[in-house]
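Shown here: the complex without one of its protein chains, the others still in place.
Letters A and B mark the chains as written, and numbering starts fresh at 1 in each.
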Amino acid sequence: MSVASSRWATPVTPGAARVRTVGWWGMMLGIVAMVKFHITVGAAYLYVRWGHTEWPPAGFERPGLTPLLILVLPIAALALLSWARAGAREGSAGRLLPAVTGAAAIGLVAVVLRSLTYVNAPFGWDEHAYASLFWLLGGYEIIILTVGVLFAAVVVVQVLLGVVNDRDYDVLEVTTVYWWFAVITSAISLTTLYLGALL
Amino acid sequence: MTGLLDPQGPAAERIAGLWWLMFWLGLAVYVVVLALLVVPLLRGRRRAAAGEGEEIAARTGNLLIWGGGVVVPVIILMVLVVASGTVGAQVPWNRDNPGNQLTIDVTGHMFWWQVHYPQAGFETANEIVIPAGEPVHLRMTSVDVIHSFWVPQLHGKIDLTPGHGTTITIEANRPGVYRGQCAEFCGLSHAWMLITVDAREREDFDQWLAEQAEPAAELTDGVLREGQQLFTSSSCVYCHTVRGHTAESHVGPDLTHFASRRTIGAGALPNTRGHLAGWIVDPQASKPGNRMPGTDLDGAELQLLLDYLESLR
Partner (left out) sequence: MSEVPPQGVVRDETPDQDMLTRSWARHPGVLGWLGQCNHKAVGKRFVVTAFVFFLIGGILALLMRVQLGVPEAGFLGPEAYNAAFTMHGSIMMFLFAVPILEGLAIYFVPLMVGARDMPMPRLNAFGYWAYLFGGLFLLSSALVGAVPDRGWFAYVPLTGPEFSPGDNMDFWLLGVTFVEISGIVAAIEIIVLIARFRAPGMSLSRMPIFAWTALVTSLMILFAFPPLVAGSVMLELDRKIGTAFYDPALGGNPLLWQHVFWYFGHPEVYIQLLPGVGIVATAIETATKRSLVGRTLAIASIVAIGILSFGLWVHHMFAAGLPTLGMSFFTAASFMITVPTGVLIFSFIATLWPGGFRWTPALLWSMGFVVIFVLGGITGVMVASVPFNWQIHDTFFVVGHFHYVLIGGVVFPIFAALHHWLPKLTGWAFSRSLAVWSFWLTFIGFNVTFFPHHQLGFMGMPRRVYTYPEQFGWGPLNLLSTVGAFVTALGVLLFVVSVAMAAVRREPAGDDPWGGGTLEWATTSPPPGYNFATIPAVRSATPLWDTADPSYRSGEPWQDEYENPDELVRVGLATTGLDAIPEQVVVLPGHSLWPLLLALFIAVALFGLLIDSGLIMVLGVLACVASGIGWLWPGRKP
């Protein structure tokens, strides 16, 4: 039986510095595609917005700014992941479990809080194109954060299984890259929906 | 031939002129490229001496690529940008009415054209009558899906989009009947959404306008009154209007002066008694997917209805 995974790679020069793995490249390009998706929905938001003199349209109250505070959570999760990765790079595996578990937990809290602000929106998605865009941009952001939590959870399991350690931590590298993207997505969505509506 | 290369209005004439410029330039380019391709193909198998081919290729390559690929196209394209921009600026398309033009509102429906003359205050369908030799301002919108208004001998096309108003200014040089049809796929009977622009001398146009603005005449003939009775008491009036005889409804075409029109069902059939009978009984047969339901009138009722409709001149 041939092996089923491409997680192993050995540098051609023994002891050479680690280089970007194939999976890292794949994740970067996947992120490019998702960013393009986000840009399209964002452009649709602006396109629809420019067709209206009043925004949010008449009859819709302006959303408050409090949900913007939720952004602190994904940033904290990203910080923890980066801290764990820095540890692995320096050869200390001790940080891996607490930091990644912490990141997953904080990420989960972010998803829950974000979902609460979302389902409590004072309008339904079928009331106006503004409401539809609000629900789509917010929903996309929540999905991106949820996938990030799943990734972090997978890393936790792999740390527990001993598959991820201070020598093999490509999955952690890839997860950290993903969380950069998740934080930026969250920031853009929140700004568009809560700050953008004030302009 | 009644297409866009037989222009009958100033806009279509300018665009046809642009076409002929592009045609001759394009033809010249195509002939030259093919000639340059044929030269080496005819040389074909004749094998050059070792290294000679590379030398020839390098020598002529730069000339061909920079000359043929860059310099000549750039010159031709600059000519075309100017020509295209000039024609685009000359041809009135999606502009405001300067104020002195006759305005007509055209509204797209699946699958017919609602035509409203706001200044004279009446409505008709599928045939736009305009005065020849005068620019006429058409304001367009749609009540359902996107349609596109196109009468090739007069002008290019413009879309009728729900929630998005557009305009076009058409003008016919001479009196005549100019044919067009919907150019944006709009559903099952897209193929049968035809339109006619009927340009008339100014005085004929004024007379037509006055006639059309009148409501349908009070009927005295007993048979016709029976037909009117049948029409107004049937489901016809849910969609159709005969001004003076029925309440207003704009779902289907206004029939006040129906008998003065050339066709039935936006060009699907000529407006003759036989075709009209067939249309009323089973409109889906000749124009599948149109919104008019069939009727189950008996023969006598049908004849009464036909008499009535044919009286609406």
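Side notes on the structure shown:
Please note the rule applied: contacts are C-beta pairs under 8 Å (C-beta built on N, C-alpha and C of every residue); 3 or more make two chains touch, one makes a residue touch a chain.
What you see is a predicted model; the values in this text were computed from it and never measured.
In the full complex, the chain left out of view touches A, B. Listed here are the chain A residues that touch the chain not shown: 1-12, 14, 19, 22-23, 25-26, 29-30, 32-34, 36-37, 40-41, 44, 47-48, 51-52, 57, 125-133, 135-136, 150, 154, 158, 161, 163.
For chain B, the residues in touch with the chain missing from this view are 1-5, 12, 14-15, 18-19, 22, 26, 29-30, 33-34, 36-37, 39-41, 43-48, 52-58, 60-62, 64-65, 67-70, 72-74, 77, 80-81, 83-85, 87-88, 91, 93-94, 110, 140, 144-146, 148, 150, 152, 155-159, 161-164, 166-167, 179-191, 267, 288-289.
The rule we apply is simple: only the chains that are shown with their structure count from here on.
Centre-to-centre separation of chain A and chain B, using mean CA positions: 51 Å.
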